[in-house]
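Omission of a single protein chain aside, the complex is shown with its protein chains in their original locations.
Per-chain residue numbering starts at 1, and chain names A, B and C are given in the order in which the chains are listed.
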């Protein structure tokens, strides 16, 4: 058993100029954007990544069928652009795993011919807010200006602690492999799955890659997700109440 | 020293069509069922598994003799069925260990010729209840119907967090090795060793594999276990009380 | 750099029939006994063990000189008995390390020709007590009777949780290498370094190996240690008080 296992789903040779990473993280912002774009653009899944660095857990789908927690790579061609997406269930549970997985993700990107990386995520502010800024970081100074033109905010204060996990590491290691990279972080409270923040990130990203993407379904999916979250919360409150009764 | 060590107890060549996994977990439900069936059917121990991923601890038996914490494989032939059991003292203490051990368990299963896996466990609800449902998950869609016919409940809400540890991983990895797999999870409070939940799981499992197994001893063993748990609790309460006296 | 490094201090070929293990643990009971015997019998240090599984820390001796945390092996010949001691600063910080270190300790023991292991430790009761019992565990049933004759208590209840760390693992792995092994655990509160418990263990051990060892210095060393502990406690109370002043 390999520490990291990459399963290519066909023998076809795929190509992508751009990699968009949206793995789970604060507010699920990056994941929401990536999943929305995959759906809107009709991207095709080409690879699945499993790893002993992921939680030792299986997911049960709506049909009661189990599968390993995994991340996935999708590709799509649209208006002369070829785009790969990296999204999925999990990030690594250990520091070592984060480094080794980032390296594996870039092996895939390199094999696809990726030249540009957009790493998406949320930036937790700890409070709800009306106007959502999209903060940025780049892996080469010359990328900053075009990002600012698209509305990305560069602040010397935010994010103060740097960027944790896959998003940061694939930018830094991407630079070493000659890939331009940019991180887009939508402000989010950090308490909920945040489609509003995802919408703000999508708007900036669309402008940067020059693709117009309908955001209606993102809003819908987000509303559905919020309903699910609400349901889980009620369920947990109910369980907690029962438990109190049982103990008390 | 290997990370995982499998000791076959004889040179004999064993065969089993079915693997029943009942390692320690919530309410010890899976372990109770597996141990009961081993006893009732007179299964024979054929292998012991030790690992550096297990707790660094020895167990002292009733004669004061130490042995490593370990898991065990048993086999039995009964009414044209050949069954292997995986049960024991522990699960892995690390994510990596969980993955590597699941793989090792399946190596054993494959060498026995296993075609079907039943992974048994408890599903913690946080409260005591009169009627115990047995929730299920399968590693291939076509298994669902027969499970439902045997009384297994498939719910899109439960278990919400997926399945943690060996039970889930051997189903998922089993699918990759061409083994059909099903997880049976008896509802249990999560606070006590739960023979009642084990009994519910045993009933469903008996029906699925078409073997009638007397549950009397399971109830007896369970009662004994509850008595031991009670004794430990009293002992701990007494120690806590003494300690308070000592500190206060 | 090896994960575990064993430095033999000379090229001389040493032999020992008996290994006495007294690594740090509850009440420092095993370490107190081993260090006392090394001093009383004039045992000679023959090996030092360092490891990446030990805390990443150096110790500063009374001359201000640093050295790695390490464990040590001593040997002595006395009245036709040849004894090796394993004692030192630390145990492993990880489960994996515990297993791999136990294996390394036994490699040394095997190279010395060890046939019998005495693993010494404390058994934490959570309260102070007048009469100290020495609980035992053996790695082969036939060892129990002679232990009982020497005053060792075998209880089906104590120690309930088995034996954690090096003491337990070297007994279990020792059995696989054909070495007889016994663990002697002196009752101790678990709150203090406990020379009284060490004394009780020494008495039983002396009887078992048939060597009369003067316990006067053990009592003295213990008294000194208790004074040091007391001093550290006063120091910490003083610091805590100052800190409160600083914050408040």
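Basically, contacts are C-beta pairs under 8 Å (C-beta built on N, C-alpha and C of every residue); 3 or more make two chains touch, one makes a residue touch a chain.
Keep in mind that this is a model prediction, so the values were computed, not measured.
With respect to the full assembly, the chain omitted from this view is in touch with A, C.
Checked against the hidden chain, the listed residues C:6, C:52 or C:76 yield one contact partner: C:52. Interface note: of A:45, A:144 or A:221, the residue touching the hidden chain in the full complex is A:144.
Not every partner is drawn; the one left out touches subunit A at residues 92, 95-96, 98-100, 102-103, 125-128, 136-141, 144, 154, 156-157, 159-165, 168-169, 171-173, 175, 181, 183, 189.
Residues of subunit C that touch the chain left out of the display are 1, 3, 52-60, 62-69, 93-94, 232, 235, 239, 242-243, 245-246.
Here, only the chains that are shown with their structure count from here on.
Considering the contact criterion stated above, no chain is in touch with subunit A and with subunit B alike. Remark: subunit B and subunit C have CA centroids separated by 36 Å (rounded to whole angstrom). Counting partner chains per residue, subunit A shows two or more touched chains at no residue at all.
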